[in-house]
Structures are given as structure tokens and as C-alpha cells.
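Let's look at chain A:
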Amino acid sequence: MSFNEKAVIMNAGEMARAVKRMAHEVVEANKGVDNLVLLGVQRRGVPLAKRLGEAIRQVEGREVPSGALDITFYRDDLSRLGPAPQVSSTEMPFDVNEKIIILVDDVLYTGRTVRAALDVIMDWGRPQAIRLAVLVDRGHRELPIRPDFVGKNVPTSQREIIKVRIKEIDGTEEVVVGEVLE
Partner candidate 1 sequence: MEWSWERIPAEYLVTDVFVCRQGKVGKRKGFLHVKRGRVEGLGVGAPTLEGVPVLDGGGLVLAPGFVDLHVHFREPGGEEKETVASGSRAAAAGGFTSVVTMPNTDPAIDNAGMVRYLIQRGNEAGLVRVFPTGAVSPGRRGEGMCEFGAMVEAGAVGFTDDGSPVRDGSLMSGALKYAGHLGVPVITHAEDTTITGGGCMHAGYWSARLGLAGMPRAGEDAAVFRDIELARAAGGHLHVAHVSTKGAVEIIRRAKAEGVRVTAEATPHHFSLDHARCRDFSPLFKMSPPLREPDDVNAVAEGLADGTIDCIATDHAPHTATEKEYQFDQAPFGVVGLETAFAVGVTYLVRTGVLDLGGLVACLAERPARVLNLPAGGLDEGGEADFVLLDPEQEWTVQAADLRSRSRNSAYLGETLRGRVKATFLRGRLTWRDRLGVQE
Partner candidate 2 sequence: MILQRKDVLGLEDLSAEEILGTLDIAGRFRAVFDRPVRSVPIMRGRTVVNFFHEPSTRTRISFELAEKRLSADIVNFSTVDSSFKKGETLRDTAENLAAMKIDMLVIRHSSSGAARYLAEVLKCSVINAGDGAHEHPTQGLLDIMTMRQRLGDLRGRKVTIIGDIAHSRVARSNIWGLTKLGAEVTLCGPPTMVPGALAKLGEHVKVEHDLKRAVADADVLNVLRIQLERGAGKAFPGNREYHRMYGITGDVVRGLKPEAFIMHPGPMNRDVEIASEVADGPRQVILDQVANGVAVRMALIYLLSGGDPGALAGGAQ
């Protein structure tokens, strides 16, 4: 599948500011960081969750534990997935029971990934609450899911693709919008 890049919609500075603002909002909404844990969805949600944690530490001066969630075995599209499912691992360095979990992902689109992530979390225990933080919300939801914290709302067409690039994974830091070429 080739991809025609159209525009950069966030640069590194904008991404950092968005994370910082979200950190403030999280602390505000939660009235502090008690019981708070962060869970990034593999793969780009994981470094984003770490950054959000770091930003919260700068605001509140307290560490917020951060984990990683792999949703591969919870997908609802096994047969369409076809070859080479990318399986990474779940790292849950805390007990999820009675925690307030901030689920972190890079892009919110149909909501199916979030649905799967909620199921994974539920299989680990019974948190007090789960909130959703995403760097980009591009619309086109297929499930009744809505984010609590958003870095940037980006109206898109369904033919478009949003790519978040993160230094730890992609070597660069930006969000771009592009189009799929047939």
C-alpha cells in the first residue's frame, strides 16, 4: 500500500506542547495523580504514555507508573488480518484493580482498537475508571467511543491516512496526513 504524503499537521514542538497540555488536563480532571496509571497501546501509544507520564511528573512532581498494552489477541478482524500479525507484548507493571487508567494511543479512528484495549484491561482486573487520551482524533467512529483528552482534532476523509511518527520508533517526530494510492 503506497502512501502519498500531503501535509505535516503537527511538528515536534506542537506535539510536545499538546502532550504538556494533556498532562495538565489529566491532573485537573483527576484532581491530582492518586491511583493514576498510564497504559500505552502498542506500539506508538507506549512512548506517548511515557511522555505523558513525564509531563505529569513535571506538573505534579510525582511519578505515574506506565505500562504497555498489546491488543493483537483481542482484535475483531482475525480473518481479514491476514499475514504477519504484528504481535508485541503487554507489560503491566502494576495491579489494575481500583486504579484510574489513562489509556494512551496515537490516533483515534474507528474506535475498534480502543474497544479491544478495554477488553484486555478488563481481563487483567477491575479498574476504578478508564480514560482515553489520544494525540490525534481524526473522526469516523464505528463504535460509541469518545476520547477524554485530545492533542489535536483533525477532520479527515476516509481515504486519508494519519501517520504519527515518534522518535523512539520512527526516528523523526511529526504528524502527517496523506492519501492512499491505489
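Note that in this section a residue touches a chain if its C-beta (ideal position, glycine included) is under 8 Å from a C-beta of that chain, and two chains touch if they have at least 3 such contacts; residues count from 1.
Behind the choice of candidates: all candidates are chains of the complex that A comes from, given by their letters.
Remember, predicted model here, so these are calculated numbers, not experimental data.
Chain A shares a touch in this complex with candidate 2, selected from 1 or 2. Within the complex formed with candidate 2, the residues of chain A that make contact are 70, 72-75, 78-85, 87-90, 92, 119, 122-125.
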